[in-house]
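Left out: one protein chain. Kept in place: all the others.
Up next is chain A:
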């Protein structure tokens, strides 16, 4: 067996593909900027009770619609609530809805897409026609309809945004599954006696998980905007709990108080942008062809 030693590759610690991707992500400037913004947004939301200067629902009748000042850094809204505090607390709700909705879409879409892709045939046809049908609705109208039926609250907003995003995930996962299914290692797994669910989740899923995560980051951006739109239209979480979209919709009635609209708008803009940057960063980090 001495000759085999020549076959051994250089002695180093085995590095998982995830480790390699993380290494490359660290060199992606835009990805890092996105990650930084995202972490600031998340930290602000999570630590809102600690860092918010006021109770977001506390009303100061003495300073209604006051512009940014040293007392109220970002000003106050139409009934004298501190905008900065509301922005921080609003982030909690907005980000929670985005996280929940994307999780729902990712899990449901992946299971549906894998099932359709692996089983193929009639089942694939039926599933994908249903998904196409759902995609045919304008996303916002569809979400509105779901919230209107279920009632406007945090969980339902999450479900609605999750459901409208599911077909896109299903389509992505199915497409990738169709190509991975034809790879020899899937046939090898079948030859080892692996069951259909095992092939779906153990053998095919890891190969497309990376792409799905990237897609999730990119969809998070549109989910945040959908959430804001729902809230803007008054079908998100009910007041007085603040969300960014809701704050934006209030601003519409007070065009003279620019700060009510600008700050939530910027929060939505930067957070959405950060999701996009992070998604791009992950995609580029995983794109380098390391799997032969």
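Basically, a contact is a pair of C-beta atoms (placed from the backbone, for glycine too) under 8 Å apart; a residue touches a chain by one contact, two chains touch by 3 or more; residues count from 1.
Rule of thumb we're sticking to: contacts and distances are computed from a predicted model.
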{"item": "Candidate names \"Cell division protein FtsX\", \"Amino acid ABC transporter periplasmic protein\", \"Peptide/nickel transport system ATP-binding protein\" or \"proton-translocating NAD(P)(+) transhydrogenase\"; UniProt protein name, chain not shown", "value": "\"Peptide/nickel transport system ATP-binding protein\""}
{"item": "Absent-chain contact - pick from A:203, A:219 or A:283", "value": "A:203"}
{"item": "Options A:135, A:154 or A:189, residue touching the unrepresented chain", "value": "A:189"}
{"item": "Absent chain, residues of chain A that touch it", "value": "1, 3-5, 7-9, 14, 16-17, 121, 183-185, 187-195, 198, 202-203, 206-207, 209, 290-292"}
